[in-house]
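Shown here is a partial selection of chains from the complex, left in place.
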Amino acid sequence: MDLQYPLELIGTFVFAISGALAVRDREHDIFGAGFTGFITAIGGGTLRDVLLGAYPLVWIGDVYFLYAIFAGVFTAFVFPKIMLKLRRTMFLFDTLGIGFFTVLGVEKSLSLGVRPEIAAIMGMFSAVMGGVIRDTLTNEIPILFRKEIYASACLVGAILYLVLNYFGLHRDVNLLISISVIISIRLVAVKYKLSLPRLD
Amino acid sequence: MDLQYPLELIGTFVFAISGALAVRDREHDIFGAGFTGFITAIGGGTLRDVLLGAYPLVWIGDVYFLYAIFAGVFTAFVFPKIMLKLRRTMFLFDTLGIGFFTVLGVEKSLSLGVRPEIAAIMGMFSAVMGGVIRDTLTNEIPILFRKEIYASACLVGAILYLVLNYFGLHRDVNLLISISVIISIRLVAVKYKLSLPRLD
C-alpha cells in the first residue's frame, strides 16, 4: 500500500492544525498554540512507542513528520479563519485521522511482536492519547472523558481489525473495513449524541 | 516466595477496581471508568520501568496482568454497589497494595543494578504514581498532594527495606517488616488524620 506513508504525513498535518486551533479561544500565544499542535500530532504515537520501547520515535527518525507538523501549525496561524470555517471539514479529517492512526498503531504493534490484546490498546492509544496529553497540559477534562463515543470507537475498530486479520482477510480490505467502522461509529455517535452508559 | 506472582496479580486486580470506582461520582461513562482503572493499575510500574529502560513493560510482556485489570474493571462495573459497600475493605486492599508494590518496586530496581537511593524512589513511584497519573488526567489534585501521609509512608518503607537488606536480614522477614511498616504508618495516619507539616 504505497499510500500509507503520504497518508501518515497528511494525518500528522491535520492533527497539528486541529491541535493548534484547539487553543484558539483561550489565552495562549502563538508559541503555545504551536506547542499544542505539536503535542497533539505526536503524542499518541510517541506514547505507544515509548511503552513498546520502539526507538527511534517516528518523528525523531524521520524529519518529514516534523515538517508536516510545522506546516499544520503554520496553516492554522496564517489561515485561522478559513480553518475555522472548515471546522466541519476539520472534524471529518480528525475522524478519518483517528480511524487511520488506530489501525496503523495496531499494525506497528503487531510488527513489534506483542500480543493482539496489547496491539488493540496501542492502536487506540496512537489515535487518542495525543489529544489526551494536550487536554491534560491545558487543564481541560481530556476528550476521552467528555465526548460522545470516541476512544471506544477506536478500540472496537482495533479489535475488529485483529479479528479479521486472524481470519486471514486481505490487509487492504481489512484496513478499509476497520477504518470505516471506526469512522461510522464516531459519526453516528456525534450525530445522535450517543454516549456509553455511566456506572451507577 | 511462590506467593509473589499471584500477589502481584491480585494487587493489580484491586488497583483496577479502585481506579474504576474512583470516577463513579463524576461524569465518566463506563469506557472512561475502565480506562481510569487501567491507568491506575499499570501507571506506577510503567513509569518505573520507562525511567529505568526496563523493557518489555510488565503488562506488555505478560498478558495475565491485562486480564487481572479487565477482571477488576469488570468487577467494578457489575458489582458497583457491593464494591462501594466494601469501601472500607477496598481501602485496606489499597493500603496492602501500596505496601506490597513499594517493596516489589525496590527489589525490581535493585535487580536492574541501580543504586539504593534510586531504588527507594522507584519503589515509591511503583506504588503511588498510578494514582497520580489517574488524578492528573481527571483534573484532580493528585492524591500525593492532598491525602494524609501516603507517598511518604511508601518512601519510609522503601528505605527501611534497603537498610535491613544492607544488614543482611532474610528477604521474607524483611518483606514482612517493611510492608507492615508502610501499612501501619498509613493506617495510623488515616485514623488520626495525621499530615506532614507545611512549609511556612
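Labels for the chains are A and B, by order of writing; each one numbers its residues from 1.
The rule is simple: contacts are C-beta pairs under 8 Å (C-beta built on N, C-alpha and C of every residue); 3 or more make two chains touch, one makes a residue touch a chain.
Values in this document were obtained by computation on a predicted structure and should not be read as measured data.
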Number of identical chains forming the whole complex, with 2 shown: 3
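Rule of thumb we're sticking to: only the chains that are shown with their structure count from here on.
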Gap in Å, rounded to a whole number, between the CA centres of subunit B and subunit A: 30
Parts of subunit A lying in touch with subunit B, wherever the complex brings them together: 50-53, 114-115, 117-118, 121, 132, 136, 139-142, 144-146, 149, 151-152, 155, 195-200
Partner subunit A, residues of subunit B touching it in the complex: 20-21, 23-24, 27-33, 35, 46, 50, 53, 55-57, 60, 63, 66, 76-77, 80, 136-139
